[in-house]
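Left out: one protein chain. Kept in place: all the others.
Chains here go by letter, A, B and C, matching the order in which they are written, and residues are numbered from 1 within each.
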């Protein structure tokens, strides 16, 4: 698995990453979502540089010229709900792309062990496609692997790009082990060193879903 | 259940509705999603007129003044995946709102009858809140009722506004029956007369999820 | 001149007005411009309710239906530079509209008196059109009157809507005198009571151009 850490090179991407990490700034949910959206745009643009292009003859009002355009639109997929703002940024760049949405949850047994199950998956046909699968963060990496495998039920993509804004080093290593020999490219803004027992990345940025969309409520029945 | 048909009065809303219905125009998925987004914004604005406000003392650079601001942000909820573009428009207007996302699917038995089950629900606490629950269309109305009831597990809202861009008259009547005495307000752009056997509204606008996000693929395993 | 004060009725518009007035909130220029943009959208939507519509036969994938669409797009015009964010919101609603941009400046003579001159005007043909002319604020009203009259050099509109987010009562009265018998409709968010000697509205919101686009620099040559 090839790993591209976009935040290693200076760019305005790091400005946005600093804002979504910052406890003061992240409390403005409009700006928080806007930052994730722009981050999604920038990842999509960097990924677009490695996609396939073909020359298209374009007729202007004053002549014709050949412009390299995408041979094929990628499929853009995301993990609910935290991945949505990043996904919307990616879709904003690839505006003709087909989409997939997927969700997984942790089922905890009485003895404390748990499994991750997919509860929602709506996907376009993936066979032979370029898939861009995004989530806001990569903590343990378990959800990402489960969701990726579930998506394979809709066909084997020609190539898969996985995107996450912040990852834990443990999660990246987990992906490397579980997705070895898949040819997947992993795109990330920054890789953090630690994780809490509750699987929050440290220093990380907290709970992205809560910050973007509000705290989840307890079930009252 | 009070029904507000916004398209009955002239406004640019009908311009957008004509574009999302039009087979020529709807094939541009960027414009299709943009139209649903703007429609979501306009619905949110109209709903905002019936919410509660309170005077807030605001300090400008040259003085102070009292401005009526929202007493409380509503909770904005949507049904996946078709509701997402409308939802994003509503959230754009109520940018501090908490969110809920929910999904339901049709489980068909061998004898042909089916039940609608919820497979995904991520919701903030709803007790005492003003809930705005949106979907792109209201066909039979079954999904909307199932999703609304599922959301009640997260608390009983003080008031619920249901939004759908296009509805069938059958779906509206179903809602009236099933949600009688709930005090719900239903907001809709236009109500169409018919429905196909596959529950597509006629003349309607086709499959909103496919138009916004691409056709779903068959399961290959 | 008919005056519509949109802020008199409760709506989320007042939420945005409170934020652009508030010295704490307005320092976030992204949110400041976003609020002006949304305010522009809401004004455009309210204005759209009084425009002319005609039934258009629309073909959906499953049938045909008549939808009332705009008989003609309005022309959207704005006064530079402060009017730009509001204008962009109006253009976002009327996305097929033609545009006009105009700018005026105060030429001060040694004895202290001044005249307002137009230095930039780029306008589409206005004859017979519905014109929506916006600025962020209406202080003395002089610039608005000068700009409106300059635009008439590009043809007499069938009807003109003037939009400003905040106005001084003095400015509104000036418009009423200067634009009497023009049939103009004036749309405003709130009307404030006072004005400083430097023509800032009190309580107002300060210098909109500076808040949206940064302070102007002194000429160094």
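In this section, contacts are C-beta pairs under 8 Å (C-beta built on N, C-alpha and C of every residue); 3 or more make two chains touch, one makes a residue touch a chain.
The shown structure was predicted, so the numbers you read here are calculated from the model rather than taken from an experiment.
Colleague: From the listed residues C:20, C:69 or C:97, report the one that touches the chain absent from this view.
Modeller: The missing chain is touched by C:97.
Colleague: Out of A:128, A:183 or A:203, which is the one that touches the chain we can't see?
Modeller: Of the listed residues, the one touching the omitted chain is A:203.
Colleague: Could you please point out the subunit A residues that touch the chain left off the display?
Modeller: Residues of subunit A in touch with the missing chain: 7, 9-15, 17-18, 21-24, 38, 41-42, 44-45, 48-49, 51, 53, 56, 58-65, 67-70, 92-94, 190, 192, 194, 196, 200-206.
Colleague: Just checking the interface: what residues of subunit B touch the absent partner chain?
Modeller: 28, 30-31, 34
Colleague: Residue-wise, where is subunit C in contact with the chain that is not depicted?
Modeller: 29-30, 75, 80-81, 84, 88, 95-99, 101, 103, 119-120, 122-127, 152-155, 209, 213-221
The working rule: only the chains that are shown with their structure count from here on.
Colleague: Turning subunit B onto subunit C with a C-alpha fit: angle in degrees, nearest 5?
Modeller: That rotation is 180 degrees, given to the nearest 5.
Colleague: Which interface, named by its two chains, has the most contact pairs?
Modeller: Result of the pairwise contact count: B-C comes out on top.
Colleague: Quick one: most central chain, C-alpha centroids?
Modeller: B
Colleague: Give a one-word verdict, same or different, on whether subunit A and subunit B use largely identical residue numbers at their interface, taking over half shared as same.
Modeller: Mostly the same residues.
Colleague: Whole-Å distance, subunit A centre to subunit C centre, using C-alpha means?
Modeller: Measuring from centre to centre gives 40 Å for this pair.
Colleague: For subunit A, which residues are shared contacts with two or more other chains?
Modeller: 30
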